[in-house]
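Take this structure first; my questions come after.
All protein chains but one are shown at their positions in the complex.
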């Protein structure tokens, strides 16, 4: 794990050639946080159908973004992902944790899809609540787990305890 | 600045109706950080043409993402933006700060475009360097400045000192 | 209202030239029905947060489709729409009526955007419920109202009585 | 065939996980009708090259829409379809029947692709003729046949008799 | 007309800021050639409905590509074009000339839209005929006319004599 595989010998950008890699089951999990005021967080989690819609909209945006990752990230391979989920967990008084899991049977992994799903979900929460709170911050977006590729299993602490 | 304008009285998601708002000059600036190991940061900023390509690729991805914001964020209005920039600043020993400015003449603002440009640029840096460092984290993505709309000028501290 | 404006004298397909038309406020409303079994309809409208998600997903898909109409319909002009809504009304024992309203300030109307929003919302309801009921049918998708263009106000009976 | 597979236990929207399903040959056929005035129908079928272009444009729009189904329907899996056709049949005095067949080798079926192809073809016929006839209606869009999946062969009467 | 306006002082890529430019009527015309065997050309122009479809498909692809130029060309501004046409002219014994005209009311011109329409039309002709003739070549794709911007009227010889 010590090369920049997206740059060739001359430093030119390239898509990694995965033609000769076997298609295996691959899975990636990413997480991120949206920090906001406690009041904004309360409104989002208010026990009514209404406010639940902020998170449902963010969930759908995240799943759709996972599917369009290759059109956003220049050197990403297009992949026919077989699963994408986005879930939300209240954290502390004023944060929402976002967790995305993506799966595929393919020659390359889906960590960018999971990272993209978390990021676009977080942007959507921001968009849905920005008229109320413009100081929201997207933070701690990172890979939590990755399995199925040649580079072996990668895992680090998840706050969601999944 | 105290409503959830994307939810109607019944809590249903809706695009805000901006038909009757005047088209004015609008500008938004967003920022974010990518944290990484000091070694990864050094490699990106290595004074050769080669490594410069990581940031050029991230810059292009960010500008293109600004243009496709409305297809990513469900309730965002489509806008014919007239300017988008993405710039990078080394910060501390092991971070890169990303700053995006977007402009438009329109009925609604471009803060989501600037936030999206920063996020997708950050995801691209992650993608270009992930074979080397999977612990990179995207953090502190937030609006820094916004002008031109009815809600007035919004500004908070920028680390880039712009 | 008696030409095929998308075909020229020789019958060649063309985008209508609207460069010289003034930008005016335009609005279009379209409607459609999804027929299903009474049991499927009941499950969708079940008074729990859960089932409400079928319609929220369909609403978001419809609004997003309104924004991408020009990439779906070959001769449609790209438009920066300023408003799009999608609403649902139970009808009879086993149907759901979908109604979409779209607005723009532009040189050409938004009837295709409203028709597309209704159609994609209906397809999404089908997709969300197809594991339960594959006999659902999309029907009666039509323009209900159109205003703001040179061809004058168009209106026909809406079942929603809006 | 009695669950809402796109909703989990808590009613949250999710993409169905098909990672562990085998890739099999799958095929789906959908149909729909566009109702119009007899005069409009006659003009479309007029035996000249000119008017044939309405249906060719609708056919191309339908095939292209089949390919972009996963970006329109939120919980649809992206699929590399191996075939898509769209055909037209005059029906009665004032209707055109649209029939689409889609095929894939994959973990999940292509019924949404066939339904989407029919719907977007129908919308395109509407768009191409709307300057002449704004009362056109899209109707009876439904699945006609589906084979290749675990849920077995589904078939209902097709008016096209194919 | 002597700067690289897409590169800043430091050589960084950027979208040109056109926020402060007035919206004026702009028009651009581009042309290109597809060379092929005389036999392939004859088949395309064969006086039957059948073969006409190669050019109708290429025309539609070109018009649709004009609309998606900003998602293909990294530093292009998104524009709501008001007109796009693609036409074909037989040339010599074994070529087809493609000509596209695009119009907009906007802060920046549409030459990239016209160039893109010609290129994608040419690629589509290649795709439709490649099973018959793999030696086809796309050539002489260039701007022919451009008007409406600050840089004044640009015009060079068109073979189409328009």
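By written order: A, B, C, D and E. Residues from 1 in each chain.
One rule holds for everything that comes next: contacts are C-beta pairs under 8 Å (C-beta built on N, C-alpha and C of every residue); 3 or more make two chains touch, one makes a residue touch a chain.
Here the structure is a predicted model, which is why all the values come from computation and not from measurement.
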Problem - Touching partners, among the displayed chains, of the absent chain - result: A, B, D, E
Problem - Touching the absent chain when the full complex is considered, from E:29, E:79, E:102 or E:115 - result: E:115
Handout entry: For subunit D, residues in touch with the removed chain
Key = 25, 56, 59-60, 63-64, 67-68, 79-85, 87, 103-105
Problem - Touch residues of subunit A, complete complex, unshown partner - result: 12-19, 70-71, 74-75, 77-80, 106-108
Fill in the blank from the handout: Residues on subunit E facing the left-out chain by the touch rule are 1-7, 10-13, 32, 43, 48-54, 56-57, 60-61, 64-65, 68, 71-76, 111-112, 115-116, 119-120, 122-124, 126-132, 134-143, 146, 151, 154, 156
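Just so it is clear, only the chains that are shown with their structure count from here on.
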Practice task
State the pair with the higher C-beta contact count; candidates are C-D and D-E.
Solution key: C-D
Problem - Turning angle required so that subunit B lies on subunit E, C-alpha fit (0 to 180°, nearest 5) - result: 120
Problem - Most distant chain from subunit A by Cα centroid - result: E
Fill in the blank from the handout: Touching two or more other chains in subunit B are residues 12-13, 56, 60, 64, 68, 71, 74-75, 79-80
Exercise for the section: Would you mind giving me the full set of chain pairs in touch? Expected result: A-B, A-C, A-D, B-C, B-E, C-D, C-E, D-E
